[in-house]
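Note that one protein chain of the assembly has been removed; the remaining protein chains are unaltered in position.
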Amino acid sequence: MSGNTLGQNFRVTTFGESHGIALGAIIDGCPPGMELSEEDIQIELDRRKPGTSKHATARREDDKVQILSGVFEGKTTGTPIGLMIHNTDQRSKDYSKVAETFRPAHADYTYTQKYGIRDYRGGGRSSARETAMRVAAGAVAKKYLKERLGIEIKGYLSQLGPITVDHVSWPFDNDNEYFCPDKNKQEEIRQYMDNLLKQKDSVGAKISIIAKNVPVGLGEPVFDRLDADLAHALMSINAVKGVEIGDGFAVAAQRGTEHRDEMTPEGFVSNHAGGILGGISTGQDIVAHIALKPTSSIMTPGRSINTEGEAIEMVTKGRHDPCVGIRATPIAEAKVALVLMDHFMRNRAQNGDVIPPVMDLAHPET
Amino acid sequence: MSGNTLGQNFRVTTFGESHGIALGAIIDGCPPGMELSEEDIQIELDRRKPGTSKHATARREDDKVQILSGVFEGKTTGTPIGLMIHNTDQRSKDYSKVAETFRPAHADYTYTQKYGIRDYRGGGRSSARETAMRVAAGAVAKKYLKERLGIEIKGYLSQLGPITVDHVSWPFDNDNEYFCPDKNKQEEIRQYMDNLLKQKDSVGAKISIIAKNVPVGLGEPVFDRLDADLAHALMSINAVKGVEIGDGFAVAAQRGTEHRDEMTPEGFVSNHAGGILGGISTGQDIVAHIALKPTSSIMTPGRSINTEGEAIEMVTKGRHDPCVGIRATPIAEAKVALVLMDHFMRNRAQNGDVIPPVMDLAHPET
Amino acid sequence: MSGNTLGQNFRVTTFGESHGIALGAIIDGCPPGMELSEEDIQIELDRRKPGTSKHATARREDDKVQILSGVFEGKTTGTPIGLMIHNTDQRSKDYSKVAETFRPAHADYTYTQKYGIRDYRGGGRSSARETAMRVAAGAVAKKYLKERLGIEIKGYLSQLGPITVDHVSWPFDNDNEYFCPDKNKQEEIRQYMDNLLKQKDSVGAKISIIAKNVPVGLGEPVFDRLDADLAHALMSINAVKGVEIGDGFAVAAQRGTEHRDEMTPEGFVSNHAGGILGGISTGQDIVAHIALKPTSSIMTPGRSINTEGEAIEMVTKGRHDPCVGIRATPIAEAKVALVLMDHFMRNRAQNGDVIPPVMDLAHPET
Partner (left out) sequence: MSGNTLGQNFRVTTFGESHGIALGAIIDGCPPGMELSEEDIQIELDRRKPGTSKHATARREDDKVQILSGVFEGKTTGTPIGLMIHNTDQRSKDYSKVAETFRPAHADYTYTQKYGIRDYRGGGRSSARETAMRVAAGAVAKKYLKERLGIEIKGYLSQLGPITVDHVSWPFDNDNEYFCPDKNKQEEIRQYMDNLLKQKDSVGAKISIIAKNVPVGLGEPVFDRLDADLAHALMSINAVKGVEIGDGFAVAAQRGTEHRDEMTPEGFVSNHAGGILGGISTGQDIVAHIALKPTSSIMTPGRSINTEGEAIEMVTKGRHDPCVGIRATPIAEAKVALVLMDHFMRNRAQNGDVIPPVMDLAHPET
């Protein structure tokens, strides 16, 4: 299959291009009986929406989501939930020049090679605009996980270029334009970004995600481990180039005595593993990190070629996020929600509703 | 489903526990007409085999693979290829004490919680022994990719604890006990490992994988991107805690002017992206890195609990690899081969056999 | 997963209820570069549309399909094709009484039991209205199969109650309100149906489908045989209770000497097998038959219960097709097209574009 479906039991399939008529998604398998309104979804879409800060793209995306099916008298019915967002701001003229060129670090070249044809308006299917539907679908999963299982999923900006946010203790506030939990760093980021715009450049970022109250036992060995499916879901977010679980790449330099999370009758004494052992959740916090490359569309000219293979100079006009990583926070939360929801259902298929934990070692908190 | 199948068109399903009767795999969808012998598979299994150095576990695994079906008169027939390795060295007595305890950093606790039962002999299904079948299946994919498409996949040890191997230029030699391409570092590693054994400790590692001559166009947007499927396949290898494509986590600190791989009529001028743009291969080298945690089984005592929830002290007896990362090299190569094979077939399903590249920008080499 | 997706490589996922806002589908995996317009799809939808004869339901379904994505400048791009039909004629008031009752032979009881909730307006998700999206998706497959492979798929009414249409030779005309290829029978059917309406009753039907010019080699043993996947696709059409390939149930009384389709250098001498041997197409005509139960909604009162479990008398008001089987013809064609398209792509994934037939035994024609 062609890759536009995520999940085995809670399945999300999406369609839509940046400047097409609409974006849409079908959620197949949502448990019945959950209250669900468009507002429940809109609230997450608004968190992802650009234009909330001067550093985000000025493109207005109304992103008003519509529920087309699967909800009756305010509740999910168990039948497929059709979601749609009309593209109200198509502005295809702005992108017409792109048709004959391959923008560096974009998917223009690869889509053309793969399919022999591409919708060149605003990146077409490869545009980050497509992630709106992932956030929409993720909102449904998030709601179920929170209401039925008490799971909370929250991400934050842990690095932007040279600026790092070292430690975050739960609960933390990511409700600001940078999803930055450290108020002291927000001004620093703002200045860095202002400077970046003047330099006509962009920068990468690192996002961290924590999922709390995940029950022990989610994840299917050996291929569809919880960490493997998280890696799949997170790496498929536009611009992501790296995924870590728990201590991530730091483990390459760790000793076994240092890394192993010892257990006592009171619980795990540490969480280097990021809440997953043998591909299965331990009940501790799930901790994941992702790295996102700098925005590819920048106003500093770069070398490229046109579709005739001739050398050209590329300059991206229009305003673009100088750091796409920032807005990835709600997207990453959505992807984690989709994976956990799917694994909750996969586990329930095989093991039934209630597995009384032999013992609960989740604590202490991360 | 329960997660023991990898791939959509080239599907591998495995079974088997560390100390069970046998390990096995079914490869479903292998193209017909390829010459295939047990020796073709054995050669890869032998690369993974422990006991080749004094730092690897002394357990003798004969790992003699048998082809049970799908090959007739020396050629694949297109029907499922059944593979099996008998466990000749079961020694289940050595592990009997483990039954009542949860080893730290192992899957003992999570398997017990998930299933309410676990095969405690040598880690059962969660043992790294299971990866033998991935290597076996990967050998079939690797052979096809090399013979039909000229693709070569090679990994190497790029970090072991504090020791790093900085740069590798193709072709390189990974044919030594540490899969280390830098001869100067091999002695350093040997000394580090000797010291580690004396300290009764273990250490993490980083493995890098390069796939060469991958045709442009492999990868299915938006969820099953080539990078996302690589992340899934690599993260599911035992002990892996991080996956990077191309520059990986370094991109968080990069500028757009620095990261974007510019194009000229002669080709891409750099490969920060690791050979993948928009989830689709560019024709450049695919570059991936993984981080593996230190071996969990070490002889230094650690705190844990037994199945009654009582505090105990754990010491792992018997010899274990002090660095499981080293042996992960052939496993990672196998996983990359399986993903590329599957995506070659997925692409062929939709786009047909031959997509004449509009232009070949693969060069210069990484 | 919840069952609203059909196919492995050419994947169709649908959503929508009878009286919801809209019906929709996503086609994932369509090969790129095919010309496709809304008119190409509309032409098939119009064949299925009710209201074309006085014996079909008077409900006006405009069924104007909209392509929301996946087509650019008139051609498919290889990205998901989003399709939508708005429900213009919702009339939900007509169905309000149904909320508290279970209509006999409908899915009211089973949906309520399964999900604990149901959209009772017009049958909700279980309504035959949902098949519009199957026809829409099938139209895309049909177009590809015809243009690229020369495959033609045509169905006809082979039985309606006591009236049978014995033999059909290709080419035949099904372009009439009963999809009846025998002009002599059309008047007989009309009279039978008029009588049926007077009797406030309904009747079953049998539909036969022929697919011509199907290349040899489609179908995946052992589970996803071409005949098995046809059976799956056809049995999932509303009201279908039986599926036959070739001679179907008549084989139970046949002798081996009679059934086996002998071969000569000039080709197969008969086609009792219906064009499939060992689950793989032979190159002969694919021949399938389906039986559809009589319309469940009839004006003759029947016994049922309400949601309180109390006995009630049910009468279905409003006009309904007295024979749902008739309109199943374009639906069945669509389903056969979807299966053949998927298997064409599945075969191409494994075996590549061109399998030069060792020999062509397709003739003589059925």
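As written, the chain order gives the labels A, B and C, with residue 1 at the start of each chain.
Everything that follows uses one rule, which is that a residue touches a chain if its C-beta (ideal position, glycine included) is under 8 Å from a C-beta of that chain, and two chains touch if they have at least 3 such contacts.
This is a predicted model, so every value here is computed, not measured.
Within the whole complex, the absent chain has one touching residue among C:44, C:227, C:285 or C:333, and that is C:227.
Within the entire complex, the positions of chain B that touch the omitted partner chain are 1-5, 7-9, 11, 13-17, 20-24, 26, 28-30, 32-33, 66-70, 72, 75, 77-82, 84, 114-119, 124-125.
The set of chain C residues touching the chain not shown comprises 1-6, 8, 14, 102, 104-107, 109-116, 125-126, 130, 159-162, 201-206, 216-217, 219-225, 227-236, 238, 240-265, 269, 272-274, 277-283, 289, 291-296, 298, 300, 302-305, 307, 309-311, 322, 325, 346-347, 350-351, 355, 357-359, 361.
If you put the missing chain back, the residues of chain A touching it would be 8-9, 29-32, 78-79, 221, 345-346, 348-354.
To be clear about the criterion, only the chains that are shown with their structure count from here on.
Averaging Cα atoms per chain gives one point for each, and the point farthest from that of chain C is the centre of B. Between chain A and chain B the centroid-to-centroid distance comes to 26 Å (mean Cα coordinates, whole Å).
One finds 39 Å separating the Cα centroids of chain A and chain C. Spacing of chain B relative to chain C, judged by their CA centroids, is 45 angstrom.
Shared interface positions of chain A, defined as residues touching 2 or more other chains, are 1-5, 8, 14, 114-116, 125.
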